[in-house]
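Removed: one protein chain of the complex. Kept in place: all other protein chains.
This part shows chain A:
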């Protein structure tokens, strides 16, 4: 047994400086907290920028908001009263402050196409999109990540080839066509799944709204029949969206993994005698988590935007459909309200992936 001749037996070496180990950890924690404060600041600025953009768009659109409120046949006096009530006679910066205050209160104005406050509409349509996007992303991650990892580990093998074809089809098939074919086959012919919409007509409105996510609300209510019904309706569109995010996620995972598997530390892990599974999942995979999370967050974000085509094919009452209809009707309040919600979600997702990035990569400052 070799003993260090300078330091004496182990454990009796030079004592670590007082609080050596904890101080290193505390420094690391302090760095992280400071960086979190930095993130929060940039988050606030980004949101401010988002509001500024939506405000400007609202003002420069060639749609008269007053006319939309009072109607074509209003008298000049009615028009002027509404004009003043909406604060449009004030300087533009005051208008912006008022807009900001309204948005912060959750007041996006009234939608002229539905007649409800936009906030109320969004509370109805956004959960539908969240439910679909979440399930779709879950499918994309649970299948796409392992598929990408295995394709990289067995590069050129049959799994790699299958994964390549699956991704290619996912990229290149028009989603509305796949959606229609899916409906035709699984709903029309086989009858395995529910048809368009979120629920069968007899379950509509039967489950009390808690989160707005019907799968969860029906579980909360303990209503298994409603849960099964909602599931049979969501499974097809969610699989479709899942397939698309799977195509993207699996390709990205594969290329991240290939890069890591050629790294020297992977050889080190093999030299140590680790099994191939531990080399891949314990060493290489941990190194792709950071870029992978960014990819997943981006893919989730784009699904949250509402996949208009999927929502239309499946009559899914989500935000993509809502915004599109509002846009075609010139309903600016609804469009801008929806934009703020989607934009905020994007910023929040970015923040989340930033935080995870800092937690997962010790090199991040």
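Methods note: a residue touches a chain if its C-beta (ideal position, glycine included) is under 8 Å from a C-beta of that chain, and two chains touch if they have at least 3 such contacts; residues count from 1.
Please note the rule applied: contacts and distances are computed from a predicted model.
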item: The complex's invisible chain, by UniProt name, from "VWFA domain-containing protein", "Aspartyl/glutamyl-tRNA(Asn/Gln) amidotransferase subunit B", "ABC transporter related protein" or "G-D-S-L family lipolytic protein"; value: "ABC transporter related protein"
item: Residue touching the undisplayed chain, where the options are A:164, A:228 or A:270; value: A:270
item: Residue among A:218, A:239 or A:287 that touches the chain left out of view; value: A:287
item: Footprint left on chain A by the chain that the document does not show; value: 1-7, 10-11, 13-14, 16-17, 20-21, 24-25, 263-265, 267-276, 283, 286-287, 289, 360-363
